[in-house]
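Quick one: the structure is below, questions incoming.
A protein chain is absent from this complex, but the other protein chains hold their places.
This part shows subunit A:
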Amino acid sequence: SLAGFGELMQDVLWCFSQVKGTVDTGVTEADIISTVEFNHTGELLATGDKGGRVVIFQREQESKNQPHRRGEYNVYSTFQSHEPEFDYLKSLEIEEKINKIRWLPQQNAAYFLLSTNDKTVKLWKVSERDKRPEGYNLKDEDGRLRDPSMITVLRVPVLRPMDLMVEATPRRVFANAHTYHINSISVNSDYETYMSADDLRINLWNFEITNQSFNIVDIKPANMEELTEVITAAEFHPHHCNTFVYSSSKGTIRLCDMRTAALCDRHAKFFEEPEDPSNRSFFSEIISSISDVKFSHSGRYIMTRDYLTVKVWDLNMENRPIETYQVHDYLRSKLCSLYENDCIFDKFECVWNGSDSVIMTGSYNNFFRMFDRNTKRDVTLEASRENSKPRAILKPRKVCVGGKRRKDEISVDSLDFSKKILHTAWHPSENIIAVAATNNLYIFQDKVN
C-alpha cells in the first residue's frame, strides 16, 4: 500500500519488522550509526557508522510462501568506506565517521552511492558477481601463467555460475576541497553533478572529475571575528538542477539559483521566521540552529528541523513556515541541563514519506515522532528491544508533562537522553521506515492486512 494515498497516518499500524545490530549493553562507539538512507527504489538500505563502515541491506523478493515476511532486509554488502586520517600539518585528526550517504539513481546493473566523512567524499560502486570465466588459455585454473609455447590447443573461455559475490569498489575519491567539516552531500537531478557543503562553503562536483570542484557558496567573512553563522545543511531541488537550498545556524534557509551567478552568495529566496521575543533565553541561538533541511518529493516544500520543532515551508512564502510541529516542547524548560550535557547540540534529521503527507523525526528515549500534515495528528513511537517481537504492533507513547502521570506515560525526568534517534529514513513509496537507535537499526512496516 502506498503511504498517503487514501491512507491516513492514524490508520497505519506500525509493526516491528527487524532489528540489526548487537544487543550488548555496552556500545562500541564505532558501531554507532551515523546515517541511514534508502535508495531510489527502496530496494537497498544503507547505513554508515562512526567507524567509517557502510552496511547495505537488500530487500528480499516477496515470497508467496511467506507473505507475512514482506520483503525483509538482509545484509547485501559491508565495506570500510573511510579510515581515520591524521593531518600532520595542522595537527588534526580527521574522523572516519560517515556523515552522510546518498545514492545515485540506478542506471545499470551496478549500484552507486556517495559516502562522506568530514573531509572526503567517495563514490562507491557496488556490483554483483555471480559468474566467473573459466578456461583461459594463458593461465590455468589456479591463475598460474602457462608457457605459451606449450599450448597446442585453443579453447574459448566460458562463464560459469559461482556463488554470488557483492563487491564494493571506490570509483572516485573527492578530496582536499573542504577546510571545514562536511555536513551534507546532495546528488543533482542531472545525475552528473553533486554538491558537498561544509560550515562555510559549498562545492559543486562533476562525478567524473576529482581534482577540482566549483565553489558555489562561500560565507566565510574576510575577518573571522565577524562570523555569525555557519552552513548546517544543503540539498538540491529534486527536479530543477539549477536550484538548491542551504540552511544556517541562525535558523534561516537560502534558496539559490546557479544560473544567476557562478558564486551563489546572493540568494534568490531567503526564508526566515521572526523570532518570538517572549521565548528568548540564553539558548535561543542554539535551538534555532537548523540541523536538517529536506525538499519534499514534489519539490514544492522544504522541511527544516531545529532543536525543538519541525517546520514546513512553502517555496513561495519566505516570511514564515506554513506549518510548525512541536517535537518535544517539554524540553524547553530543560535547556540548561541539556546545554550542560551537550544534548542541546544534537542534530536531528527529518524525512518525508513518499507522498509528502507525513513527516517523521527523532527524539530522545528512542522515541520518534510522525506528523500527518493533513489531519494535523501526531504520534510518538518507540524503538526498543522490548517491542521487538515479530510483527508486534507499536503502541503510541506519551510523555507526561506535568500533573498526574498516567500508567503508561513517561515523565520528562525519566527520559533517557543517551538514547537519541537522530537518523531515520522512509521508503520512497511504501510504509517502511528505518530508525537508527545508537548502534541498532530498526525496521518497521505497516501491518499487512
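Points worth noting:
Basically, a contact is a pair of C-beta atoms (placed from the backbone, for glycine too) under 8 Å apart; a residue touches a chain by one contact, two chains touch by 3 or more; residues count from 1.
The definition used in the following text is that contacts and distances are computed from a predicted model.
Looking at the choices "Alpha/beta hydrolase fold-3 domain-containing protein", "Small ribosomal subunit protein mS29", "cAMP-regulated phosphoprotein 19" or "IER5L protein", the name in the UniProt record of the chain not drawn here is "IER5L protein".
Touching the chain that is not shown, out of A:S289, A:N353 or A:N366: A:S289 (per the contact rule at the top).
Interface note: of A:K64, A:R144, A:R280 or A:K376, the residue touching the hidden chain in the full complex is A:R280. Between the chain not shown and the residues A:S249, A:N366 or A:N431, the one that touches is A:S249. Of the listed residues A:I98, A:V121, A:I185 or A:L335, the one in contact with the hidden chain in the full complex is A:L335. Not every partner is drawn; the one left out touches subunit A at residues 89-95, 97, 118, 179-181, 183, 199-200, 220, 222-230, 232, 249, 275, 277-278, 280-286, 289, 333, 335-337, 339-340, 342, 345.
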